[in-house]
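Take this structure, written in structure tokens, and hold onto it; I'll ask about it next.
Here the complex is missing one protein chain, while the rest keep their positions.
Entry: chain A
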């Protein structure tokens, strides 16, 4: 069931049938993720001690894709997990109860590891704030980094991404939608 801020592609097209503008297509997304993978490897000097944690919903497939690309370059698998931050959100109380998702850490845990949070869109920064709180309950990483496919601005907290697929200046009223084949059947980023 989609959380309130995630609007399904159908709903977007119903609301604004003509104004959708594709800013990233499937090949752009793939290239951006390839670049992020290389940046991560370069910054971390290899894939040892690296743990990729995808944030539900669309961060999870993105983390898996980055892990595949890193594995292809390094020739060894990299630890991937998924993180659900529903319980840590600051707007739990003002909305109908949200369905929680699964948090799954790789077998080695996150203690002493370099954790890379992976999400689709960086907007207010509140999801990442919640993710940092969740991480503190799960262990003590040696460092936490943030990789996002799209940074659309409008931060409400002092948070920034270390690795960005595309900076997308947007108006507050605009809607940025990321669709991924694993979840939505197609790969694209649109703004409307």
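One rule holds in what follows: contacts are C-beta pairs under 8 Å (C-beta built on N, C-alpha and C of every residue); 3 or more make two chains touch, one makes a residue touch a chain; residues count from 1.
Simple rule for what comes next: contacts and distances are computed from a predicted model.
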> According to its UniProt record, what is the protein name of the omitted chain, chosen from "Multicomponent Na+:H+ antiporter subunit G", "Sugar ABC transporter ATP-binding protein", "Aspartate carbamoyltransferase" or "Copper chaperone CopZ"?
Replying inline: "Aspartate carbamoyltransferase"
> Considering the whole complex, which of A:41, A:73 or A:138 touches the chain not shown?
Replying inline: A:138
> Which is it among A:22, A:95 or A:167 that touches the chain not included here?
Replying inline: A:95
> Can you name the residues of chain A that touch the chain not displayed here?
Replying inline: 1, 3-4, 84, 86-88, 92-104, 133, 136-139
